[in-house]
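I'd like to ask some things about the structure below.
Note that one protein chain of the assembly has been removed; the remaining protein chains are unaltered in position.
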Amino acid sequence: METKPRRAMLYVPGSDERKLKKLTDLEVDCAVMDCEDGVAVNKKVDARNTIRSMLDRLSCPGVRDLAVRVNSVSSGLADEDLMEIFKAERLPSTVMLPKVESKAEVQWFVKTVKSQLSKRSSQAPLRVVIFTETAIGLLRLPDILEECQRASDATLVFEGVVFGSDDFCASIGATRTADAHELLYARQKVVATAKAFGMQAIDLVYIDFKDSVGLEEQSLQGARMGFTGKQVIHPNQIPIVQTAFSPSEERIKWAQELISAFEQHQATGKGAFDFKGSMIDMPTVLQARNILKLAEVNS
Amino acid sequence: METKPRRAMLYVPGSDERKLKKLTDLEVDCAVMDCEDGVAVNKKVDARNTIRSMLDRLSCPGVRDLAVRVNSVSSGLADEDLMEIFKAERLPSTVMLPKVESKAEVQWFVKTVKSQLSKRSSQAPLRVVIFTETAIGLLRLPDILEECQRASDATLVFEGVVFGSDDFCASIGATRTADAHELLYARQKVVATAKAFGMQAIDLVYIDFKDSVGLEEQSLQGARMGFTGKQVIHPNQIPIVQTAFSPSEERIKWAQELISAFEQHQATGKGAFDFKGSMIDMPTVLQARNILKLAEVNS
Partner (left out) sequence: METKPRRAMLYVPGSDERKLKKLTDLEVDCAVMDCEDGVAVNKKVDARNTIRSMLDRLSCPGVRDLAVRVNSVSSGLADEDLMEIFKAERLPSTVMLPKVESKAEVQWFVKTVKSQLSKRSSQAPLRVVIFTETAIGLLRLPDILEECQRASDATLVFEGVVFGSDDFCASIGATRTADAHELLYARQKVVATAKAFGMQAIDLVYIDFKDSVGLEEQSLQGARMGFTGKQVIHPNQIPIVQTAFSPSEERIKWAQELISAFEQHQATGKGAFDFKGSMIDMPTVLQARNILKLAEVNS
């Protein structure tokens, strides 16, 4: 199954009907109708009801992936969230499961969702994105993703991992700084582990929503690390982030020229060659192919 | 059981009676009477005898946690160190176990210590802090801490992990630099793993004991990463380190205002809100609560 990157992933509180309706006019790779942390405790029921109703009524032609984030399994609210969502005629394209801390939580989720899916007529597979946002969740991430991979089938596909940096900081007692130096290990472990299972990796949120320079810098850094996208909390962040997670014209040109040079050298029997002062062989060609593939899928 | 951070953890060689007696007038979260690397090979017996005698004679009202560091299990000296310490009327509040490389070492330690504890009348639980200071110890840290967690009970509680940076550098062949860039992976893995098991994480020592500016900088960096404290090798380092590992007045004020704003928004049904230019929801509130809790426990 083809999987498209969620370069920007925008949260909208599920209890805020006015903001949800704005999705109609929005252009974004992924919009998340939120039942979890963006919703006040006394609005949890409201949120899931509003989301269910919006799923059937809202038309969002500019949103490539319309998702719902339920509450975590450990919160005890996930079951009711899911039951409500499955009352909708039109399911979200993705369900997001936050604060995953064990493969048992994945197993519970899979069982619950597949039981609902089996009652519906055949359709496109439901996509799932999970969150890593605690110390124990990060420690067990390999086991958790192995379970996700095992559970993926024609009806349900685990597609990505979101790094929930602020919950993670709270979990390990770290203090968020502008350059996120304190999160380097966690971010790069999330990328490497997600990619080991062929999954997307979605980077931390930049909460200072008026600082577009800082946002661009952190987005580009995340893209260089291998993240496929970034969480956003304001519509103004979308174009900056989506551009940062798309290959630049310059990179695309570099990739095209490199691949062309490689093919010429291969034909003459040369496996390694000098390209603009760098010694190039297969691994760099694979990087160039990634760039062209990414440029194509986003176009 | 309540656990108090060891912001500064000062080593005193167990063979140096003069320095041990100075603990009487010292103010520090944790003082460690050392049997291990701070003691010359020909003074190992002296050190353990002196420490046993000091345990019963020394009154240190300004030392919150009076600890003993025994030699490692693999050195073959830990058994005699423990036997001597358990002859004292008054046990240390914490035993520190260096160079832990396997859960088998934890099991041996637990068996040995619990057998001694069972012979004594009931008392406060003995606290244990272990050290990660080799490549294999770091690799197995998750297994080791899982064993520590399993072994903790009403008599014995594993409370923290110390990162022994200089032994670790020797183990992996790294060279210590001022900014400790070469240790980033190890330090952040230690924090994340310790916190996954609810344990304290105590950062590397700053051996250049005359450079208080560098010490402060590295202490603040460690605190931002989530370490709860730092090893010190000179009394002059204590106030700098303890201040760095305490929330600043400014941070406390920020946390109080944020929590107050959060509660107001929750009451009106808003889960996410703009606070001083940042979009805030539950995860940042958890960080703010951490700060206030830490301020309280250190006061």
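Labels for the chains are A and B, by order of writing; each one numbers its residues from 1.
Convention: a contact is a pair of C-beta atoms (placed from the backbone, for glycine too) under 8 Å apart; a residue touches a chain by one contact, two chains touch by 3 or more.
Treat the numbers as computed from the prediction; the structure is a model and nothing was measured.
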Have a look at B:A124, B:L139 or B:A267 and name the one touching the chain we're not showing.
-> B:L139
Of the listed residues B:D167, B:D203 or B:D281, which contacts the missing chain in the full complex?
-> B:D167
Pick out which of B:P13, B:P92 or B:P283 touches the chain that's been left out of the picture.
-> B:P13
Out of A:R57, A:K253 or A:K270, point to the residue that touches the absent chain in the complete complex.
-> A:K270
Of A:L10, A:V106, A:C169 or A:V191, which one is in contact with the hidden chain?
-> A:V191
Residues of subunit B touching the missing chain are 11, 13, 15, 37-43, 46, 133-136, 138-139, 164, 166-167, 169-177, 181-182, 184-186, 205, 207-211, 233-234
Of the residues in subunit A, which ones touch the absent chain?
-> 142, 184-185, 188-189, 191-193, 195-197, 221, 223-226, 228, 251, 265-272, 274, 277-284, 286-287, 289-290
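Following the convention adopted for this analysis, only the chains that are shown with their structure count from here on.
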Indicate the whole-number Å distance between the mean C-alpha point of subunit A and the mean C-alpha point of subunit B.
-> 37
